[in-house]
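In this view, the complex is presented without one of its protein chains, the others remaining in place.
Up next, subunit A:
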Amino acid sequence: MIQLEQVTKTYPKASRPSLDNVSVSIDKGEFVFFIGPSGSGKSTIVKMLLHEVVPNKGRVVVNGKDVTSMRSWKRPHFRRSIGCVFQDFRLLPNRTAYENVAFALEVIGKTKAVARRVVPEVLELVGLGGKEHRYPHELSGGEQQRVAVARAFVNRPLILLADEPTGNLDPDTSIEIMRLLDRINRTGTTVVMVTHDSNIVNQMRRRVIEIESGRIVRDQARGVYG
């Protein structure tokens, strides 16, 4: 599903590489944590999987597509197979929960009829049934992140990328979000999550890949934060 083969990335003007000869293979349906201190290169990996950053050396393959050599005009279509969730939710403040999710469908060419059928379903799935018509400012942080997860998942992506999704949430809410991501993972979606949250990593007992200074220092099948 995801392969990084001896990937090196040095940003212009940087003294040392952000990623240094990193190789990782993630299978379909896996749930993987990337952990490590700030500046270790975790975000660079997320950006590479989204084709926002291209490696200097090595190869990145996502969903069987070689991202390294992908032309930028192919990026939009490629993105449709990846759902994204971020620490800051990135919801549109002037749209309701329903409209936020529907927007993501409509801008990739789905009809309003499709949205009317699919959006309530996915909002129900993330536990927001009955709150479809609330605006983001009327929702709690956890609920906003649920909307974001719904938006990322509504198109049934093969991969869900979560970049510190619990970074802005209290521990209880974080655990609810993790339950949700776990449920999504059980539908067969590959989940890749970047986090600092040791509690969550320790509770989930999933594959942990630890990065430090651009190198993989640990890759454990049922790991803890350590």
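The working rule: a residue touches a chain if its C-beta (ideal position, glycine included) is under 8 Å from a C-beta of that chain, and two chains touch if they have at least 3 such contacts; residues count from 1.
We adopt the following convention: contacts and distances are computed from a predicted model.
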Q: Leaving aside the chains on screen, match the unshown one to its UniProt name from "Cell division protein FtsX", "Multiple sugar transport system permease protein", "Insulinase family protein" or "Beta-ketoacyl-[acyl-carrier-protein] synthase family protein".
A: "Cell division protein FtsX"
(Q) In the whole complex, not just what's shown, which of A:59, A:79 or A:183 touches the removed chain? (A) A:79
Q: Could you list which residues of subunit A touch the chain missing from the display?
A: 73, 75-80, 84, 90, 92-93, 103-104, 106-109, 111-112, 151, 155
